[in-house]
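For this view, one protein chain was removed and the others were kept in their places.
Chain lettering (A, B and C) follows the sequence in which the chains are written, and residue indices restart at 1 in each chain.
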Amino acid sequence: MIEYLLFATFIGLLFHGIHRKVIARVQGRPGPPIWQEILHTLKFSFKETWIPKTASQTLFVAVVFVAIGIWSGALFILLSGGSLLLLFAVYLLHKIVEHGMGLSSGSPYGKFGAIRSVISAASELPLLATVAVIYLFTGSLSIADIAAYQQVHGPLLILAFPAAAAMYLVILSKMHYGPFSIIEAKEIVSGNMTEHFGVWRAGLEVGFALKTYVLLYAFVLLFIGPLPLGLALLLMLLVLISLSFVCAVTPMLSPYDTVTIQSLVTGALVIYIIVLGVVMG
Amino acid sequence: MKTNRSIITRMSATISKVENLTGLYALLVVVVIVLGLVTLPSITYYDDQLYEKTLNPASTLHPYDRGGVPFGTTPVKSQYPENSPYAGYVTTYLTPFSQWLADTTHHMGTTIVAHPGGIIDEILYNTRGFDTVVETSILFVAFGIASYLFRRET
Amino acid sequence: MFNLPTTNIGGQELFVLEFGDIVAYFSPYTTALFVFALIFTALAIVSRPEKQMDIAFGGDAYYAKVVDPELMRFQRFMAIACGLATLGAMVTGDVFNFTLFASLVGITNIGIVAAYRNRHVLNAAFQYGIVAMLATVPLFGGAAIVVASTGTLSMWELFTGAVAVPLIAKAFLVLGVMGEGMAPFYVAKAEITRAQGAPFILMVHVSSLLLFLRVAEIVISM
Partner (left out) sequence: MKKQTALIAGLAAGGIGVAAGILAAAGYLPVWAAEILAVVTFPAFVIFIALWWNAKSGEEDIPFIGY
């Protein structure tokens, strides 16, 4: 169990490094080595650690545990073929972690990050639409059933392309340096992560690495189907690189523009769902 | 800033104002209600209601008359009769302690008789004891907020 | 005796709690949500609010806002009430009971921020309150349509394939929860987030997100 979590953490951190490297190369910079994020996490874990005097101390520490906990839970949900709705729940609960991180420190920058993460909560909506579309096709929200459906009917990526696009947008909105990552924009220092340093930051990096792994793996599993681990990792890498390209060439949107765009995408998907519901009876 | 505002920017500007919130929500409600009115003919009323409202206008107890024997059973339909064996009795909703009191003495009625509001009575008659707890909690919380705001200094 | 008809959505039921006609159930899905609400309610009970730092722009000056203990106590009380309401909404197996819990969440959310004295926050809380009141119409309306067209409110009956719930009832339920929890209209919430007392303010978000997750399960299952 724990060994798989450690594996996923390292792959996730490696993906973060590759993400940075690809962005740098697209923008014509040399960029950091791809294992930079692993070193980063280790570095943070060796740094001096304490809790800011202004912070709400219990919450400040607890969110780090929750961040790692929910995404390890999500990984097991994926592996054991649990409910897709539960995965969606974890994704939403990640929002609470983001709020908690920023609010608990008392720092104005953290607070700004938290407020922006409240605003950007609209990024959950496309995922709900994705879940609904998948349910329309497969009649089940158990990940195992969805995987079985795809082995019979072919990948959902082709059958339900708009849903895949929505999920892609969802993953994009959670990537670092992307057009939707307003909560960690550099004008508010590190946003909601500003005050989490040392071990706390290392813990958060572990949680985020698991998050990247889970989201990419979920995309492959839900829209392409169950694959051997090596092939799945390769596909995840491809998805990641395409995301990095998007992140590299798009500027960060202003906070409320992200809400508008995500709501519009959801609106388009709702229309698609209604049409689909009528067509499929 | 007037120049070159794209449609997305303008929409963002609208939704970023707190004052527009109520209007936006109301618009959404109206849209759904209109859609609902369109689909209204396809919705049929289900006759065999669990919580029926067949009243006897001739009765002096008109709104609350559910028939039955006073202090005895009243024929109340319930979804899961095995969960509420006392349904229809005056003593339907008793806490374990009150149940014990009622079993041993003659001094116990229902626990929730004193609350105002017809809706609670309706619920009481409809085998939905847990709802009364939540319902009164809402009232209690609303009262708590109001009294706190009223009593605080400045 | 009770068998959850929709095991392919939230999983098999693990534990059933009977309150007369209201049969609460714990499936893996609702249990996960319940545990999460429990964690954050516990955090609201044990943690103290942060001391917010304010920066005077244009200089190096910064100052920490004081924590008003009386305000904190009231906020904590409301946050715990909100947590309890969320816990109830997560596991209840009855549509009307769920809507009651949702409106309790709505009113406690206002209570958490109502005592705060910042004008922006109060302004946002006022708008939020109006929307929450407005939302009770579709919320209870949805439950009413459910009972009128199917004759039952128990999710155990509604989730079976035999009972068809009108689409409009589902839409009303979702709309009502959106209003109570302020789900996609985050602008007012962003303003509310400026208030002090992180563990308590966090309950506003926890409750609304969990409500949204639960209503998604209910609507998809029905």
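As a working rule, contacts are C-beta pairs under 8 Å (C-beta built on N, C-alpha and C of every residue); 3 or more make two chains touch, one makes a residue touch a chain.
Remember, it's a predicted structure, so these values are computed and weren't measured experimentally.
The missing chain, though absent from the display, is touched by one residue of A:Gly69, A:Gly113 or A:Gly191; that residue is A:Gly69. Touching the chain that is not shown, out of A:Leu93, A:Leu141, A:Ile171 or A:Val206: A:Val206 (per the contact rule at the top). Listed residues A:Leu5, A:Ala185 or A:Leu233: the one in touch with the omitted chain is A:Leu5. Taking the whole complex into account, chain A touches the unshown chain at residues 1-3, 5, 45-50, 52-54, 64-69, 72-73, 76, 80, 198-200, 202-203, 206-207.
FYI, only the chains that are shown with their structure count from here on.
Note: centroid distance chain A to chain B, computed from Cα atoms, is 39 Å. With each centre defined as the average position of its C-alpha atoms, the distance from chain B to chain C rounds to 17 Å. Rounded to a whole number, the gap between the C-alpha centres of chain A and chain C is 24 angstrom. In chain C, the residues that reach two or more other chains under the touch definition are 187. In chain A, 259 are the positions where the chain touches two or more neighbouring chains simultaneously. Contact residues of chain A toward chain C in the complex are 53-60, 62, 66, 70, 73, 82-83, 85-86, 88-89, 92-93, 95-96, 99-100, 103-108, 111, 114-116, 118-119, 121-122, 125, 128, 131-132, 135, 139-142, 145, 259, 263.
Only residues 1, 18-23, 70, 74, 77-78, 81, 85, 88, 94, 96-97, 100-101, 103-104, 107-108, 110-111, 114-115, 123-124, 127-128, 130-131, 134-135, 137-138, 145, 147-154, 157, 166-168, 171-172, 175, 178-179, 185, 187-188, 191 of chain C touch chain B when the two sit together in their complex.
By the touch rule above, chain A contacts chain B in their complex via residues 254, 256-257, 259-261, 264.
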